[in-house]
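Below you will find the structure I want to go over with you.
Here the complex is missing a single protein chain, while all its other protein chains stay put.
So, subunit A:
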Amino acid sequence: MSERNNLLEVDNVTIRFGGVTALDGVDFSVKEGEILGLIGPNGAGKTTCFNAVTGVVKPTSGAIRFRGKTLVGQQRHKITRLGIARTFQNIRLFPEMTALENVQVGADARHKTSVVGALFRTWRVPVKPHELVEVDAKSGFGRAVQQVRRTGQRIFGLSRHTLEERAAKEKATELLKLVGIEHRAGELARSLAYGEQRRLEIARALATEPGLLCLDEPAAGFNPAEKESLLELIRKIRDTGVTVLLIEHDMRLVMGVTDRIVVLEFGKKIAEGTPAEVRENPAVIAAYLGVPTDAA
């Protein structure tokens, strides 16, 4: 494999909560375009590692760089805008919004028009014929209103805000299609089935146009068939050019989809390598099974 650039560098990161050391000098990097698995037994520090990358917790020491820019001390919404998005181990959607709106919130992170620009629609863009309002209302009054709007758009153009809103909606619809729940677009997030909610979280994260997508146990609670289709989705996402950092308990799933794996135990990195290498690593086997490997 040719040498790729490092997208994310986790450099000697230590995190202590009071007396507990959650991460202890962890070092690894995620390369552009790969799927990196982050595995380890319960309490190994995987989610803490995610939280550090996305700015939820601040490392006690060490550095985290994304595309060469340091992330430590950055505000969370700025880290998102730099290009890191995530999902959560325990689903955290906006329950009282529709599925489509949930994804739009993510897409709004890329919106360029300011608050003032949005309120007064100052920035105008010449309108293309297919973007004009259709005059198709049934009532005469409705038609008149539409005609006035159409003429107005001809003369003044559309505001960039309007165009961005439309683009965001289109993008959101497309992402819902990608994760396979476009038929539930208008439903409130809380009324979606469990598996659909997990997929919606992925769509919402993708809407922020990340370079790096962090998935925190996306297959938790899935049956084998659902896991299989999730694997496919993760590969599809990688193929669109998004680098994926994946936390997962299910060893088979990790082995099947990742290019490389980093193994944590008690907050320390104990192994790193291709799935095949990691599978053979005695320290990893010991960590997972708690027995010596060459018993035979």
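Note that in this section a residue touches a chain if its C-beta (ideal position, glycine included) is under 8 Å from a C-beta of that chain, and two chains touch if they have at least 3 such contacts; residues count from 1.
Just so we're on the same page, contacts and distances are computed from a predicted model.
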UniProt name of the unshown chain, from "Branched-chain amino acid transport system permease protein", "Acyl-CoA dehydrogenase/oxidase C-terminal domain-containing protein", "Heme exporter protein B" or "Acetolactate synthase small subunit"?
-> "Branched-chain amino acid transport system permease protein"
Just name the one of A:Thr54, A:Thr243 or A:Asn281 that touches the chain not displayed here.
-> A:Thr54
Contacting the left-out chain: of A:His111, A:Arg150 or A:Arg279, that is A:His111
Contacting the left-out chain in the complete assembly, out of A:Arg16, A:Arg81, A:Arg124 or A:Arg150 = A:Arg81
State which residues belonging to subunit A touch the missing partner chain.
-> 54-56, 75-77, 80-81, 85-86, 88, 92-97, 101, 104-106, 108-111, 115, 118, 161, 164-165, 168, 190, 204-205, 208
